[in-house]
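Sharing a structure, written as structure tokens. Questions coming.
A protein chain is absent from this complex, but the other protein chains hold their places.
Letters A and B mark the chains in the order given here, with residues in each chain numbered from 1 onward.
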Amino acid sequence: MELLQPLLRSLETGSVYALAALGIILVWRTSRVMHFAQGSMGMFSGTAVAFVFDRTGAPLWASVLVGAVVAILLGFAVDFAVIRRLRRATAVGKEIVTLGLIMVFLGLAPIVFGTDPLLLPKAIPTGDLTLGNANLSYNGLLNILLGVVIAAVLFVVLQKTKIGLAIRATASNESTARLMGIPTKTVTLLAWATAGVLGMLAAVMIAPTTTVTPTFMNTVQVTALFACVLGGFQTFYGPVLGAYLIAIASNFLKLSVSSVWGDQILYLLILVFLLVRPNGLVGKTYLKKV
Amino acid sequence: MSNASAMAVRVARHPHVRFLVFGAVLMTLPALASSGIMMTSTLSTLGFTLIYAIVAMGLNLLLGYSGLISLGTAGFMGLGAYLAAYVQDDLGLGFWVAVLAALIVPTFIGLLVGVVSLRVRSIYLAIATLTISEILLKTFEQAEWFTRGTAGKQSSYPVVLGIQTDRSSMFFIIVVALVLVMMLTHNIVHGQLGRALHAMRSSEVAAQAMGVNVLTYKLFAFAVATMYAGLAGALYLFFLKSSYPSTWNLFLSLNVVAMVVVGGLRSIYGTVAGAFVIFAVPELILKELPVIGDTPGLPYIFSGVLIVVVIMFFPQGLRGLTDLLRGLVTRRPSAAASEQAPEEVAAR
Partner (left out) sequence: MTDVLQVEHLSISFGGLKALDDLSFTVGDSEIFGLIGPNGAGKTTVFNCITQFYRPDAGAVWFAPGADRLARAGHHGTDKVDLVGVPVHRVIKHGLVRTFQNVEIIPELSLIDNVLIGGHIDFKASMLAQMFRLPSSRREEAALREKARGALAFLSIDHLADEPAGGQPYGVRKRLEMARTLMAEPRLIILDEPAAGLNESETEGLAETIRRVRDEYGCSILLVEHDMGLVMNVCDRICAISFGKFLAEGTPTQIQRDPKVHEAYLGERDDV
């Protein structure tokens, strides 16, 4: 079996999952909310990109900029109007709210953007890179680079900058961080907006392979959640690692075991893996304080 | 004499008797439909509402009493539906075996998923069930020998106790099932099982210290929820006489979450009311509205916004509303008693 070709393909989809998963983990670490609506919000702003591109004839980069603005505003709105006001709700309550948000965005998309399926082209329409026996389209290369570079930039920001420190402090203990004078509200607001942009980018990257409908981000959503489970919820890089691993495993399972059931088998394998390492690949076991 | 009447009052007050009365009232609906007072399509809608009330009752046990989320409801319900069709129509084994299969198989699968995910962290149950639901959905599309794939599985009204059922008699069966489920749920939540679930949700450490095996009880609640979903799936199939894979998607699961939340966590009648608001109101009322009536996605927004608004502002759901009304009408004597308590304690 040729290995390089499926590997390159996996890196491409892995980048999509990695960006979506980064959004989920950012929100989880700062707001302690399992962001089930990450895919749906990405779907909404991604559809906005396709809509602007299709209706105004604006260039793709401009449409993506509009999409980013939409994503940021949505992130702000959700955190400001909903999540922030849920201080007294239980963790489950917050989770349920993000489930409700899935439905809200799913219902809003056809109202705002119409019911006709939209199309979004690749950022780089043609051109291939030949690497030995394998091919990689320029667009594929761009997607891989986007995933890796954005993840890397985020890590640098988290590790080296003041805002990164604020995010990490909020992540490790929200109330202590607040007492230390860290503007935790701004931090969560930023986290939600960043998650929104990451979801939008994931949507724009996956869109050319399909049609833009309200459900086109479903697989990304499920896979991104699983990337977090596999990578563990305690670090920022775990989910990214998980995302690439899932993409690679999925591609090889589809090639060598079953083209129809590859993903399903993989999900089951991950669930079984949890029995061995309950906190994921890079998650530490932690002791709940009693 | 007064003894006998006191007894009568006690019987009438017994929650199980109230469930029976509630069921009896529902049983009059098919008569309304056949006499033309109510449209038959309305009867169908109400029948499905009651079926969803059964599923939601299970999720309420899980969510309301044990604080766990399952996103696999649609998958398990669909599995129940296809199993019922397969057992009745393909294997020819009849109604009861079909229902039994729909109860047992999803519960078994659910338990497996639960054992794996609940050992880790409660929230993993949501993700694991979401995945199982996706896998089941894919199975419904692919396993043509079992489900006829996207073409859809056709079935027929079952023969129950030697009687060929029709739409009205299936409605009766649904009501009977609902009343049984209400009684069973009531028994669970008002006994030690319910107390243990309460304890677990409210303080897992205290529950453990008191000897509650948390994993067992989480699995118990999840198993019951899955069993109700399987049952509801079978009833759904027999009432509609067909099943298509697209029915059993994530949004059905989310709608069931909405029913529980809107109806009010930990409320049996509230759950029925929640099913009515989330399923029947869009069908019977929203669709008929002028101008916005046929907006695409309206039912989704309706459910989604209700979930968010209820959690934010009315965490008690519809149950809170009835409590509020009751509070306006009667002043509970116990409220006065608890106001006195602090002084008594201080005086000691």
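Here is the rule we use: a contact is a pair of C-beta atoms (placed from the backbone, for glycine too) under 8 Å apart; a residue touches a chain by one contact, two chains touch by 3 or more.
It should be emphasised that the depicted structure is a prediction, and the values quoted were computed from it without experimental measurement.
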Legend entry - Among B:92, B:211 or B:290, the residue in touch with the chain that has been omitted: B:211
Inset, instruction - Give the residue, chosen from B:188, B:240, B:284 or B:309, that touches the chain omitted from the document. - result: B:188
Inset, instruction - Name, in rising order, the residues on subunit B that touch the hidden chain in the full complex. - result: 184, 187-188, 191-193, 195-196, 198-199, 202-203, 205-214, 220, 266, 334, 337-338, 341-342, 344-346, 348
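Definition applied: only the chains that are shown with their structure count from here on.
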Legend entry - Centre-of-Cα separation between subunit B and subunit A, whole angstrom: 32
Legend entry - Touch list for subunit B against partner subunit A, complex: 63, 67-69, 71, 113, 116-117, 119-121, 123-124, 126-128, 130-131, 134-135, 138, 142, 205, 250-251, 254-255, 257-258, 261, 295-308, 311-312, 315
Inset, instruction - Using the touch definition up top, name the residues of subunit A that touch subunit B in the complex. - result: 34, 36, 82, 85-86, 89-93, 95-97, 99-111, 115, 214, 218, 222, 225-226, 229, 260-261, 264, 267-268, 271-272, 274-275, 278-279, 288, 290
